[in-house]
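All protein chains but one are shown at their positions in the complex.
Chain IDs A, B and C follow the sequence of writing; residue 1 opens each chain.
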Amino acid sequence: MDPVTVSLKINNPEDFSATILIEGLPGVGHVGKLVADHIVDERKGTLLAEITSHHFPPQIFIDREGIAHLPENQLYHVATDPPILLLTGDCQSTSPEGHYILTGHYLDLAARFGVQRIYTLGGYGVGRLVEIPRVLCAADRSALIVEATEAGAVFSPDEPPGGIIGAAGLLIGLGSKRGMEGIALLGETSGYLVDPISSRAVLEVLCRMIGIEIDPTRLDQTAEELEGVLDKLKESEQHREHEELSYIG
Amino acid sequence: MDPVTVSLKINNPEDFSATILIEGLPGVGHVGKLVADHIVDERKGTLLAEITSHHFPPQIFIDREGIAHLPENQLYHVATDPPILLLTGDCQSTSPEGHYILTGHYLDLAARFGVQRIYTLGGYGVGRLVEIPRVLCAADRSALIVEATEAGAVFSPDEPPGGIIGAAGLLIGLGSKRGMEGIALLGETSGYLVDPISSRAVLEVLCRMIGIEIDPTRLDQTAEELEGVLDKLKESEQHREHEELSYIG
Amino acid sequence: MDPVTVSLKINNPEDFSATILIEGLPGVGHVGKLVADHIVDERKGTLLAEITSHHFPPQIFIDREGIAHLPENQLYHVATDPPILLLTGDCQSTSPEGHYILTGHYLDLAARFGVQRIYTLGGYGVGRLVEIPRVLCAADRSALIVEATEAGAVFSPDEPPGGIIGAAGLLIGLGSKRGMEGIALLGETSGYLVDPISSRAVLEVLCRMIGIEIDPTRLDQTAEELEGVLDKLKESEQHREHEELSYIG
Partner (left out) sequence: MDPVTVSLKINNPEDFSATILIEGLPGVGHVGKLVADHIVDERKGTLLAEITSHHFPPQIFIDREGIAHLPENQLYHVATDPPILLLTGDCQSTSPEGHYILTGHYLDLAARFGVQRIYTLGGYGVGRLVEIPRVLCAADRSALIVEATEAGAVFSPDEPPGGIIGAAGLLIGLGSKRGMEGIALLGETSGYLVDPISSRAVLEVLCRMIGIEIDPTRLDQTAEELEGVLDKLKESEQHREHEELSYIG
């Protein structure tokens, strides 16, 4: 078994090319994941590929029907105009090296389907409740920042401070090295809660930049479902810490 | 030396085929390990293979006679009807990646002996003493959950919350990818103590599902022996932490 | 993608040979980085190579214009007499093994350009404010310690106590194995602040040892700029810790 396994789920990859990739993996406030899952649900995305990895948490997830599945990320195709790819799923790497290795595989997939621009979505935790969240941005080139601010994002020289961690950061940094342009859109959020309001703000900027329309109505509903899953995961995490302490007694 | 070493201990593997694998490695309350060790003892299992690995703790264990041995897991064959394989032993991986890698090797062994269904056994720590432990279940397909509840297990949509960590989880998740069906049976337990009562409840459901009979009488005795070993391991763990702090002074 | 990527930025490496390498990567008080960056700025160094790696932090950095870049170290050539190479950049390894692996690549580069002597620069944190910082030294051979003390460094048998961690240490230890002589110059510093005063003391000893002159006037200015970047990084680090805690909720 390889450290990273990418399983194609379609026979005709040439029918699913797209120049745009949107990343929404788990992160602060699950702002990015909410947006990506919402677009896939709303527009009935086609599953292109599943990614499993040694670098993911060593566990299974269990859904409300008691059915177990491995930690897994997915690449979807949505037939908007222009068509888009979405990277979403359960998890990020458990190690620093794993973040680099997994991002390399995500970019291999992106290249295969013709991606030229990457949007990474996330939350920017500010430690307090935010009523009207701004959408901050950072990119690998200034033209994209201009585009983003025209679409409603805010450019603020000291925010987000310093850097963006994980796939949302590395897809831009490593993608740029491979000739893909990239921009991160980060919705302000408390950092303590799953935040559909922040996601809605990010979705709005994103849709304007791409030139598509996605109905945001059911985003709150997605958020509620995710909240349920996350409660369980949080308990599981505590359970895991407990279990690790208990390995030898 | 390879990161994982699997040593076959028999010359005629074709005589030991079985369609069922039961996993009982160390975990919460040692509920799973107690059950697996008990079946091997009770039915005089044949040792098929030993597994050692770089991913196991970097130490030796010492028994009451002062004899040292490497951390090691074992695969046993028990000639019940139907025959079964049991995976038990000393330890789990020390790293996230190691859990994936080791589980891959366990599944290679399972495939080699013809396994089609995997039962993983464990404890579900609830943080309080449990008088009459329920046996919870999760599986890679719903038919198995039906079977388990008919055999006395309980299906509860929010328990165990979120996931199952380590070999007990990954054997189901990765096994399913390789075409083996899998179910986890988790006995409620405080999480603080070795718990033969929980193990007895798990054993009962397990035997009903497989259609075999195993006398549970001596399970308490196995638990007592294990308790002694675990006390020593706990001291050893404290000793180790101390030792690590002392490496340079 | 390899664990370490070294990208040459010039077509004529033979025109940039030098027998001296100066290392100034991030460390205590950023004493070494301040000196190396100052020399590159002051003498308009030529970028020879960029190094990125799986062993660097899994993130992007964002500058005040919102432009993202991968964590990256650089090798510069400065046409002083004698000419010198400077290794500076964003970061060190996130793992113990990574320090060894990266240092091996730095030494491959050094060997390629003809390096025979390595100066590593750093701070020696003493936990209190230092008005007139001494410059301590350690080397792979005693002749270099004599040279350094003649140039104003101080040799003190119990300082720095025990060892030098990271690239500043391993470049000397591994370089010596490959036939390059090496000396570490460590400026006393509180350890709590970016410290241009300590850097100035190190620069002075360094220039005297090499026999070059570098105007130190703008060092304070470089320090101010770095302080701004570091504030942002510190916030980012806190942000990251927060984010990691938030991965599953």
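The rule is simple: a contact is a pair of C-beta atoms (placed from the backbone, for glycine too) under 8 Å apart; a residue touches a chain by one contact, two chains touch by 3 or more.
The structure presented is a predicted model; accordingly, all values stated were derived computationally and were not measured.
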Neighbouring shown chains of the undisplayed chain, as defined at the top: B, C
Selected from C:45, C:89 or C:160 as touching the chain missing from the view: C:160
Residue among C:73, C:93, C:199 or C:222 that touches the chain left out of view: C:93
Touch criterion as defined above, residue of C:174, C:201 or C:223 at the omitted chain: C:174
Absent-chain contact - pick from C:9, C:141 or C:218: C:141
Subunit B residues touching the omitted chain (full complex): 1, 3, 52-62, 64-71, 94-95, 231-237, 239-240, 242-244, 246-249
Missing-chain contacts mapped onto subunit C: 26-29, 91-93, 96-101, 104, 125, 127, 137-142, 145, 155, 157-158, 160-166, 169-170, 172-174, 176-177, 182, 184, 191-192, 194, 230-231, 233-234, 236-237
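Just so we're on the same page, only the chains that are shown with their structure count from here on.
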Chain whose averaged C-alpha position falls nearest the assembly-wide average: A
Turning angle required so that subunit A lies on subunit B, C-alpha fit (0 to 180°, nearest 5): 90
Euclidean distance of C-alpha centroids - subunit B vs subunit C, Å: 50
For subunit C, residues contacting two or more additional chains: none
